[in-house]
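Have a look at this one.
Note that one protein chain is taken out, while the other chains of the complex remain in position.
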Amino acid sequence: MSLSVGVYGGSGYAGSELVRLLSAHPKVGSLSVASRGYAGRAVTEVYPHLVYGGEYVLPERIDASGLDVAFVAYGHRESAETVRELLEAGAGLVVDLSADFRLPEVGMYEEWYGAHPAPELFGEAHYGLPEVFGAAQGRRIIANPGCYPTAALLALAPVVRRAGGISSVTINALSGVSGAGAKPAVKTHFVSANENANAYGVSDGETNHRHTPEIETMLRRVGECPAVTFVPHLIPATRGEFETITVEFEGEVPDAREVLGWYAEDYGGWRFVEARENVPQLAHVANTNRARLSAANDRRAGKLVLFAALDNLLKGASGAAVQNMNLALGYAEDLGLEWLA
Amino acid sequence: MSLSVGVYGGSGYAGSELVRLLSAHPKVGSLSVASRGYAGRAVTEVYPHLVYGGEYVLPERIDASGLDVAFVAYGHRESAETVRELLEAGAGLVVDLSADFRLPEVGMYEEWYGAHPAPELFGEAHYGLPEVFGAAQGRRIIANPGCYPTAALLALAPVVRRAGGISSVTINALSGVSGAGAKPAVKTHFVSANENANAYGVSDGETNHRHTPEIETMLRRVGECPAVTFVPHLIPATRGEFETITVEFEGEVPDAREVLGWYAEDYGGWRFVEARENVPQLAHVANTNRARLSAANDRRAGKLVLFAALDNLLKGASGAAVQNMNLALGYAEDLGLEWLA
Amino acid sequence: MSLSVGVYGGSGYAGSELVRLLSAHPKVGSLSVASRGYAGRAVTEVYPHLVYGGEYVLPERIDASGLDVAFVAYGHRESAETVRELLEAGAGLVVDLSADFRLPEVGMYEEWYGAHPAPELFGEAHYGLPEVFGAAQGRRIIANPGCYPTAALLALAPVVRRAGGISSVTINALSGVSGAGAKPAVKTHFVSANENANAYGVSDGETNHRHTPEIETMLRRVGECPAVTFVPHLIPATRGEFETITVEFEGEVPDAREVLGWYAEDYGGWRFVEARENVPQLAHVANTNRARLSAANDRRAGKLVLFAALDNLLKGASGAAVQNMNLALGYAEDLGLEWLA
Partner (left out) sequence: MSLSVGVYGGSGYAGSELVRLLSAHPKVGSLSVASRGYAGRAVTEVYPHLVYGGEYVLPERIDASGLDVAFVAYGHRESAETVRELLEAGAGLVVDLSADFRLPEVGMYEEWYGAHPAPELFGEAHYGLPEVFGAAQGRRIIANPGCYPTAALLALAPVVRRAGGISSVTINALSGVSGAGAKPAVKTHFVSANENANAYGVSDGETNHRHTPEIETMLRRVGECPAVTFVPHLIPATRGEFETITVEFEGEVPDAREVLGWYAEDYGGWRFVEARENVPQLAHVANTNRARLSAANDRRAGKLVLFAALDNLLKGASGAAVQNMNLALGYAEDLGLEWLA
């Protein structure tokens, strides 16, 4: 079988990586790309640093009819509209990389993002973190997880699933500058971002990054969990994401070695998630579809510390999206992704 | 008055910065530098990136007699021996940049560093974080604080001093690569550190960075405080340090605006510490002797989040050392440091 | 005497550095800044990485009347108009950082930049590279040199002045990303510029950077010189400029040691230009107002190779502008710049 695949939003970093991965995928027969921002320009001119192993000109529009799979990489709200149009046009499967179908209830979505443009589709989406929630099993929409939630959920789900009495979760995340998006801005100018670092996702004296409710609600699907604190930081690297997660318990604190055992148990059958005794490094996972986990105890303070690293544009976005497509269609999860393992 | 000043350990990054600052200080009449590692080499050849505003050849040894002030920038244990020799040789004031005189009890020192070479001097040292603990007031030894503790204590002390019922403190710190020292190693090779980031200070499944007890014991001088969790990270920048500190309370959580008020109250009279509503950025403080603070609430999770940024080699080491000398000798705290304000 | 000084164009990198330098200058009594792009914003918010040692809000307009000295840091053509307005308003001295008054003839200007808005002022400008062309001596306009020409002329002028028969000059220049300007763009996005490098100043198959005629015509003021080849490159650093210049001769090639002697002769009395046997490094001059020079022979190919390094925003722009003001007003060249020496 040869798939007809479309990418909507090919000019952002995630879309650009998607096109790179899909154009080398053995099951993709025809690939169409829609990009408004950079239509007509060669992808290597627009994103020299991110794209290699291929060269293509970004088109503006594509025909939705007859697509087996469509990937939507627009901003939130606009994505949901496009998803509806694609389903109406008969697309078999839509993988949405925006936040539009990640949250479990429309009310929660509206609190963080505003009115939802396609609330009737809310229930159809599968949250595409397969190592925690399995394959899509016939759903028409896959909500591709946010990059920060991917790392947080991979590290936390095995703990939340087994250990009771979690009283506090604090997530400190570091992200490369590609996480701030492709649109040129003062904060992403080389001169601003180089030799700099800062926490963000704070306004009016409140931490309020939109990935916070996504992390919480997905954790609560696997066990009991309090509200989590989430503070992201920008660091002067192009890609990659590193999370240090501190967990406190009402009762006994699990031993880090036991946690490593839980990781092995839960992720042993999966190709792209791996736990080790050593703290991971961002460079171990950059340019791969792998997530690496580790755990340590702070016995003096009585806390568990978890570490997770992944590439925000691959396992945190486009690599996971292709992995989700593979699983939904019954292929091996790493088909076309072997060289990123 | 014209001071005779010596620097012991001029070849590390802190020592190199010390020499730069002292050679431009208006009260320093004669400056001697001892460097074993790079004796005979021009400082700009050894540290091109760090040193500007001057040029000098690093000598190997200097004569201790007649020094008004000596700065010791050797590693721990060796520093304490040098401090003893300097005091015996008649040095009026010794500013020690190592960890040797920072902890309050010899027993605690031995637990983290091994046997102390000069335990009889332990009681003579003043912990040199003047914005929290004042000037040295006649002590012969100033223990210059660690870079991580400086940021943590500046952010936490006003809170610990006023707010009761602190139940948890989690410090996530980011440091530029100069914090890992000047000795060439695989981990500090440009190819290893560039496009990389990771948590460190973890071994055998335990968080165990030596700055942890320094932070805790100094906090307990100003109020009640539980054991703190401290996880440092290396990021691909040359200099600077950023800390995100999450504080939990048994009772009511102070409002971030109230905390900003406490900062203004405690640090209003000091030149080099400043709090603002906006989260600080590492680039705001790099190459300066300033520390910048901020605070936010996580109302959903019921926590207080504090932010602190400073330059690890200046306010976190050599700038603070000169500031400490200034205060101990009765000068303005920013004498010779005005251009770093 | 206390100067009333204005800066026009305070929101670019050069303007921002100018304000930093002037606000610490001992002779500047009142400083006004006009910035359209970032009016009303704190300079550290806009340029966190470049600005330290001060904090100020960028205003939009300033009153030109009564200014002793005005600095103009607008783009070309707009600068010339502002210079005319300022002179008409009675400004005593105008230092123009644009290209508008650098070239010796209006015709040459028009070939590279288009119609000149104030051709009647062309003859009034002094080309402000004092180490080669001396102080302004009563002229009302100082044309502050381009960053690339500054490095090229400092390295080449002593050779062109003495050695006859130069048959070829090839200048390869490296520049940090601040040289590409403050306006956010795809090419200066951190993700584009990091881990990247390329030659630029080429279009339609022709090298054509506008600094080329400036270099040539200024060299011809001191001696005979053929048309020069100039190829600039962007490298992933924030600031600094490095030039490698290959010179060929019809007759005998001067020895590198002899060239070092010429440098010592010509620049011995100047504070900010220094030649050494060792090849300079960009980090030796970044964040300083210094230029460093060196020379080598390629005996196999029969060529002379010159090296020059400076900070593009200081000695290549704002530092030189303040130095030019100092000299024009009879102050020491390094007044207010001592800490950048």
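Each chain carries a letter (A, B and C) given by its place in the written order, and its residues are counted from 1.
The definition used in the following text is that contacts are C-beta pairs under 8 Å (C-beta built on N, C-alpha and C of every residue); 3 or more make two chains touch, one makes a residue touch a chain.
Given the structure is predicted, the values throughout are model-derived calculations rather than measurements.
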Check your understanding: Among the options C:S23, C:N172 or C:T217, which residue touches the chain absent from this view?
Key -> C:N172
Review point. Which of these, B:V43, B:L67, B:A157 or B:V177, touches the one chain of the complex that we don't see?
Key: B:V177
Study note, to complete from the structure: Which of C:A286, C:L310 or C:L340 touches the missing chain? It is C:A286
Point to revise | Given A:A24, A:M108 or A:A227, the one touching the chain that is not displayed | key: A:A24
Point to revise | Touch residues of chain C, complete complex, unshown partner | key: 168-170, 172, 174, 176, 192, 194-200, 202, 205-207, 212, 226-229, 231, 233, 235-240, 242, 244, 246, 248, 255-257, 277, 279-283, 286, 295-303, 305, 307, 309
**Study point:** Residues of chain B (touch criterion as defined above) contacting the omitted chain
**Key:** 13, 46-50, 177-178, 182, 184-186, 188-196, 236-239
Check your understanding: Taking the full complex into account, what residues of chain A touch the chain not shown?
Key -> 24, 44-45, 48-49, 52-53, 195, 278, 281, 283-288, 339-341
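Keep in mind that, in the parts below, only the chains that are shown with their structure count from here on.
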Review point. Same or different for chain A and chain C, when you check if over half of the residue numbers at their contact belong to both copies?
Key: same
Revision key, fill the gap. The distance between the C-alpha centres of chain B and chain C, rounded to whole Å, is 38
Exercise for review: Measure off the straight-line distance from the CA centroid of chain A to the CA centroid of chain C, and report it in whole Å.
Suggested key: 46
Point to revise | Two or more partner chains touched - positions in chain B | key: 195, 281, 283, 286
